[in-house]
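Only one protein chain is missing; all other protein chains are in place.
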Amino acid sequence: MLKNLCQKMFGRSLWVYHANSGGCNGCDIEVLNVLTPYYDVERFGIKLVGSPRHADVMLCQGPAMRSTAKALRAAYDAMPSPKLVFAIGGCACGGGIWHDSYPVLGPVEKVVPVNFYIPGCPPRPEAIIYGVAVAAGLVDKKVAPVEFKQLNLPIPRYHPSDLKGRGEMVVYEKAEKI
Amino acid sequence: MIAREKLDQLKAGAGSAILRAVLPSDRCVFVFVEPSALKKVCQYVFRDLDARYVTSIGADDRPFSGSFLVAHNFAFDRDHLLCSILTEIPADNPVVDSISEVVPPANWAERELRDLVGIKLNGHPYPKRLVLPDGWPEDSHPLRKDVPWNFVPPDYDDEREYEFGDPPEGCTVVPFGPFHPTLDEPAHFRLYVDGERVRGCEYRGFMAHRGIEKLAESVLTYNDIPIMAERICGICGCVHNVTYAQAVESAAALQAPPRAEYLRTILLELERLHSHLLWVGLACHIVGFDTLFMQCFRIREPVMWVAEKITGNRKTYGLCVIGGVRRDLTVELKAELQQVLDRLETEWKAVTGAVLKDRNIQQRTCGVGVADRKLVKEAGLVGPVARAAGVDIDCRRDHPYAAYDRVAFDVITAADGDVWSRVVVRAREVFESIKIIRQCLEKMERGPIQLTLKDELPAGRMGMSSVEAPRGECHHFVITGEDNRPRRWRVRAPTYQNLQGVPMMIKDQQLADMTITLGSIDPCFSCTDRLETIDLKSGATRVWSPEELLKLGRNKQTL
Amino acid sequence: MSIASKVKEALVGLKAGRVTLDYPAQPRPAPENFRGRPIFDAQKCIGCAGCANNCPAREILVFDVCQEIRILKYLGRRCTYCGRCADVCPEKAITMSREFETATNKIGDVQQRLDLFMSTCQRCGRCFKEPSPLEQLKLKGYRVDDLENERWIFRSRAYLESEPVVDDIKIELD
Partner (left out) sequence: MTHNMLWRIVGGLANVQAVLLVAPLCEGVLRKVTAFLQSRKGPPLCQPYIDLLKLLGKEDIESGESPSLQRFVSKLALAAALTVACLVPMGFAAPMNGAGDVILLIYLLTLCGICTLLGGLAAGSTYSLLGIGREMMTMIALEPLFAIALLVGAVHVGSFRLDAVLNGSVYAAQGIPWSGLILLVVMIMSFQAFVQRVPFDIAEAETELMEGPLSEYSGPKLALFKWAQMVRLVVHSGLFVALFVPWGSGLAFPLGWMLFWAKVLVLVLLVTVVAATHARYRIDQAIRYFAGLLAVAFGALALAAYGF
């Protein structure tokens, strides 16, 4: 009985550990802003703690970099079990402008399993609070994938070998005129 | 023509070594010298003409001029002149003699061009790896033209650890690890602590090295790069954006319309406001004074809201494109900006009135992390850290750009160069920024905000520009190229120089002061992208062996 | 100790009173010209891929399934909300909405995918009128970006003349 009482309390007292694995510190400052008077997430019981050992939630900023991947993984393993990982900002969710650059591995999900994504560059403090509210189940998420199909009549396929380079253009040779 | 006189001075000093010189404008001069005479000319400029070292650039020009290019940039602050000394090195064996003995601040920039472009330096005091991740092999150099931007060499092994020097005798090693509550970005310090005293530190930085210069040369175009330049650092994004745009405009001899220049000045000062307020708050947080941290951030929020209304984003303003600005300032936004400035001024007067006489904070910051004038010259410190030591340098007045020559403001300096005087300098600079923005709002006249370009930018031109970021002088160097993208783009952020002074500042200090000293230079490691290790001559016994450190990192210990 | 300055500091806080905004309860809308999530309007879009070329994060992918169909996929993962695509779009098909509450547990939710009918267009790129010569169309003609692992396939003259820079993807169509 005590066990599930404690699990239930998990949502209302999230201790946050802040791990920037190499991005610009725009999202770090927005995370700090979220603690300040105007937004004040302490009313949801969220506190910034210094060591991963005390934390329940890890906030990842910045892409997964070759130099910090091991330290990020070590910090993730040092967190006790019911833990969440938030990827904050374009760099953590998708790797950022430098997603395929030589020192960058890519988004943070390549190193640690991510539970919630908060896109934005940097996300507004309200967006971060909204992400936390979605995680705590207070609100439901507003985004859904958009799919638009104009028509689906049988389309003749072509093979890339038919693509020829003509000057700087890549042209489809056998274009039969409709 | 100051540039002409300086060039004649240089000719008198360096004599026949100078091959040719390019004078695009009265503000900057490019001097080509022979590789053999590089060290002598740089020593003459740094020591005798008392220039301030800015940065060094290594460029792989083989597809265009068939040789490597090494440039050392200096700044003559009193004569409002930026001078760049360049040499061309044969492509087959790229070797140049290093200038780090005579010009100490050049230590890092040279090691970086050795890492990235593969130009060997003979005579460099500390030729350790600087930029690339630990496992990167020695012979592969990413910034060369024959390597694509996402190429990872096959023999890249993940297990190789950076080999640290061993600590001095009797010291334990405190790993000030990549993730630390006061460090915003990953930066790994190895502090050699004797009891409570820090004897020395070894710093393995560059965890935020994202290869932005390689991307700029290979994938992005002229008008994409300002968006990426803005994301070099989260706090001084607009500075990099404007510096890059001005560097390309000076290379291609373009002149942004006056209204765009006023808009750039306003948003640069707006960013200085929120950066200084943020720093005073963070400094109080590090010292343990959370109430003032909250008050500073509360006072700062309206500045972020008004920036969001003007530019569409709280922090990354997306301001500049080549030749102008993307968004204009409407009349009601101007009125709202003035209201925010008035409220900010009254509240900040109240806070500075309380803080500047607060002995409790003074106890934690007076006499801590002292950087005197000699260290400023030796390590090339810039910005509030130099001004706190009494050195009167400020790019807005020394190398005027945007609308700063049409605006009156004064440069704040303090005397004894410790953390407390940096607090005072930054707190007072907020009032200067408010004054500048008000003057710009009055003097701004109607007009276009973007230049209409007829054709593509000419290739092969060189341009450099210095902008006063909240942390110091931010310098960009650009060589324009074909296919709508620059051939080489070099970024030197202010923290790059300021962090060279930190090991000297924290020597023989308390461990508790380490964080506030490091915080006092307002480090922005993602800005720095490159960093240095201080060496400690130690032959003593090993207290912590690297294997133990690896074990520490491997099992469930926190790093 | 400096009690006077301590009292003054406490007063600064108390004078401001409690300023916390009750955010999830009361909504906090973004200002008018806020650069939120870009919305792609399929009616106006002519498939010129001008936005794909001018996106710094290179995350608008273009894949020509066949002669008639062009898939334009906006990933939204690494979007920096810079508004460049909305600036360069000749048909004003992309508008920067004021949406910022895009937190989700599955990153696929933020993507938008458009299948556009191109009939016999050879994708020559002339229909894209660039605002300034610096934004010319870099990649003309057919494009086969890698939709699965979300990567641009990029051929640039700045590089080696002949072979492509990135390992060419082999398309085994059914």
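Labels for the chains are A, B and C, by order of writing; each one numbers its residues from 1.
Just so we're on the same page, a contact is a pair of C-beta atoms (placed from the backbone, for glycine too) under 8 Å apart; a residue touches a chain by one contact, two chains touch by 3 or more.
Nothing here was measured: the structure is a model prediction, and the numbers come from that model.
A.B. asks: Which shown chains does the hidden chain touch?
C.D. replies: In the entire complex, chains touched by the missing one are A, B, C.
A.B. asks: Using the definition of touch stated at the top, determine which of A:A64, A:A78, A:V114 or A:V132 touches the missing chain.
C.D. replies: The one listed residue touching the chain not shown is A:A78.
A.B. asks: Among B:H72, B:H285, B:H399 or B:R422, single out the residue that touches the unshown chain.
C.D. replies: For the chain that is not drawn, the touching residue is B:H285.
A.B. asks: For a quick check of understanding: of B:S25, B:Q255 or B:Q363, which residue touches the chain that isn't displayed?
C.D. replies: Only one listed residue reaches the unshown chain, and that is B:Q363.
A.B. asks: Considering the complete complex, identify which of B:M294, B:A402 or B:V467 is in touch with the unshown chain.
C.D. replies: Here the residue in touch with the unshown chain is B:M294.
A.B. asks: List the residues of chain C that touch the chain left out of this view.
C.D. replies: 6, 9-10, 13-14, 16-20
A.B. asks: If you put the missing chain back, which residues of chain B would it touch?
C.D. replies: Output for chain B: 172-175, 180-182, 193, 195-196, 284-291, 294-295, 298, 360-361, 363-364, 510-513, 515, 552, 555-558.
A.B. asks: Under the stated touch rule, tell me which residues of chain A contact the chain that is not displayed.
C.D. replies: Against the missing chain, chain A presents residues 2-3, 5-7, 9-10, 12-13, 15, 36-38, 40, 42-43, 45, 47, 49-51, 53-54, 56, 78, 80-82.
The rule is simple: only the chains that are shown with their structure count from here on.
A.B. asks: Round to the nearest whole Å and give the separation of the Cα centres of chain A and chain C.
C.D. replies: Distance between chain centres, rounded to whole Å: 16 Å.
A.B. asks: Can you list the residues of chain A that touch 2 or more other chains?
C.D. replies: As it turns out, chain A has residues touching two or more other chains at 37-38, 96-97, 100, 121, 124.
A.B. asks: Give me the residues of chain C that touch two or more other chains.
C.D. replies: 16, 19, 30, 56, 58, 80-82, 157
A.B. asks: Which residues, counting only chain B, touch chain A once they are in their complex?
C.D. replies: 132-135, 142, 149-152, 158, 177-181, 184-186, 188, 206-212, 214-215, 220, 227-228, 231-235, 237, 278, 282, 293-294, 297-298, 301, 304, 313-316, 524-527, 553-554, 556-559
A.B. asks: Which positions of chain A touch chain B when the two form their complex?
C.D. replies: 17-30, 32-33, 36-38, 48, 50-53, 62-63, 65-68, 70-71, 74-75, 77-78, 96-98, 100-104, 121-122, 124
A.B. asks: Spell out the residues on chain A that touch chain C in their complex, using ranges where they run on.
C.D. replies: 37-40, 43, 90-91, 93-97, 99-100, 107, 115-121, 123-124, 126-131, 133-135, 138-139, 141-151, 155-160, 163, 168-172, 175, 177-178
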